[in-house]
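Every protein chain but one is kept in place in this view of the complex.
Note that the chains are named A and B in the order they appear, and that numbering of residues resets to 1 at the start of each chain.
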Amino acid sequence: MQLRHVIESQQFTVPLLRELFARTQQMERVVARGGTLDYQSKIVATLFYQPSTRTRFSFEAAAYRLGGRVLSTEQARFFSSDVAGEQLEDTIRIVAGVSDAIVLRHDQEGGARRAALVSSVPVINAGDGQSGQHPTQALLDLYTIHRERRGLEGLSIALIGELDRGRTARSLAYLLSKFERVRIFFVSPPEVQMQPDILRHLDEHGVWYSLESDLSKVLGEVDVVYQTRIRPERLADGNVSRYALDAALLGKLKKDAVILHPLPRTVEIDPAVDADPRARYFEQAKNGLFVRMALLSLVWDGPS
Amino acid sequence: MQLRHVIESQQFTVPLLRELFARTQQMERVVARGGTLDYQSKIVATLFYQPSTRTRFSFEAAAYRLGGRVLSTEQARFFSSDVAGEQLEDTIRIVAGVSDAIVLRHDQEGGARRAALVSSVPVINAGDGQSGQHPTQALLDLYTIHRERRGLEGLSIALIGELDRGRTARSLAYLLSKFERVRIFFVSPPEVQMQPDILRHLDEHGVWYSLESDLSKVLGEVDVVYQTRIRPERLADGNVSRYALDAALLGKLKKDAVILHPLPRTVEIDPAVDADPRARYFEQAKNGLFVRMALLSLVWDGPS
Partner (left out) sequence: MQLRHVIESQQFTVPLLRELFARTQQMERVVARGGTLDYQSKIVATLFYQPSTRTRFSFEAAAYRLGGRVLSTEQARFFSSDVAGEQLEDTIRIVAGVSDAIVLRHDQEGGARRAALVSSVPVINAGDGQSGQHPTQALLDLYTIHRERRGLEGLSIALIGELDRGRTARSLAYLLSKFERVRIFFVSPPEVQMQPDILRHLDEHGVWYSLESDLSKVLGEVDVVYQTRIRPERLADGNVSRYALDAALLGKLKKDAVILHPLPRTVEIDPAVDADPRARYFEQAKNGLFVRMALLSLVWDGPS
């Protein structure tokens, strides 16, 4: 199965997701052994036009654990050339000449797609624009659910937060729709609920979902709690605490539920929750390393 | 032949240039095979007091392809110490203590020379000041012409743009003057033409040149078109399009001509030109990798 560039969640079919998951588990085993892989001659360029230390480190560590090396930018926009009319396309062509893969975080939607059109090496989208794609986050979210629950079919999942602008929640809802008998609860104040395009997509594919505004009502129903950012200024009453998970609410959760968050968090999950064995958000972050190792190896290995 | 520091184009004699070109071709073959070289214990520090992602990546990739490692600064000026009176010389002495070569981009002319005077490891000038030197760019330009045309003797070359302030055009004219029967057309609006010091140097060495202001008249005469930046605010009439290369002008060019540009470009070369086989500016950028590998290996290997 060939994977050339990683631009958006939509390009991942169920067979490709299964291959990715299998390879991700291999990577986890390699790292657990303290091993590296046979990609010593590979150079990954992380070209970040917006800073994101966490995402950048995860990709760079993935390159290192594969045996490769890293060309790094903390903030390419700020530090770019003094030439005003300079084009992303020319930069990509030049960086492709000195690297074996480009991990691009761009500040404009569609940046990754533009880069892929001219790049002689694989491009991996590490986020493009506020409402653009961030496919590796969605893939690591999905992988974490798959790993923690040993499969995705038949799961009930609550997606919580500012869902209208929630890039990760949107992508995850899209990917979940590919699996049988998944049930999704969108838990959000009505003024920032999930947008109609995603709901329409779920309708078309016969996926069960429910729009909710009361978190405590939903918690006992689900296998997965997926928390995301919520800001007071986006809510009519400014009261975000209604959507926060704290120790008191943990009693309502199923014994084998898992609690996830793409991080960084603010008030959405109280630190007292961290000690609960169902809190898996730091493992989720760590899974990003293995998923990114798997993606880099897939784009380099060519058809399998 | 010994090469300790790389500070300015003028230090390169024809025999040293030939050795550099031979070694650069070796490096190109090594990279094509996916190999690395035997410099595993070497650490290159890229100390950039002005940001330049492209140049920095080229040097860092060169260090990696040689087998080495990299200490990197995206913007050393901005992030330097809070100690106001701190001297470049002390920084160089300290960085030399933890590295095997320093690649320096400094914001003041003469910075690289000052660094070389106190450094215990080789210093490579990656640009110092607006009107200072950037010798590795000049060397990769010359190498690209040599490679594309299988030699430099007897070539006719058009250097186009704001030549009075054109660091790369100045250095290239200087290096070209070392080769037999080279003819140089300086194509520029009179108000920003090449400065008298370079013309005097060419006169003294008996190099043929011509000062031109009409690009279309020259294009059919030359083997190499070397485009550089041109900004409206520097021209009396603000009309830079007269000096831009577009698809319509390609018909005037010789069939075996090569089109170069140090990049980044703005309006000087229309993107429609990119598809023409004579457009070699992205190969030129890539050659920077091989030239820099060769230079690092030369300064490390000592006398040969």
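In this section, a residue touches a chain if its C-beta (ideal position, glycine included) is under 8 Å from a C-beta of that chain, and two chains touch if they have at least 3 such contacts.
All figures in this text were calculated on a predicted structure; none of them were measured in a lab.
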| item | value |
| --- | --- |
| From B:24, B:99 or B:284, residue that would touch the chain that is not displayed | B:99 |
| Touch criterion as defined above, residue of A:19, A:74 or A:221 at the omitted chain | A:74 |
| Full-complex contact with the absent chain, from B:2, B:40, B:130 or B:210 | B:40 |
| Missing-chain contacts mapped onto chain A | 34-36, 51-54, 57-58, 60-61, 64-65, 72, 74-75, 229, 263-267, 271, 282, 285-286, 288-289 |
| In chain B, positions touching the absent partner | 40-41, 43, 45, 47, 69, 71-76, 78-81, 83-87, 89-91, 93-95, 97-99 |
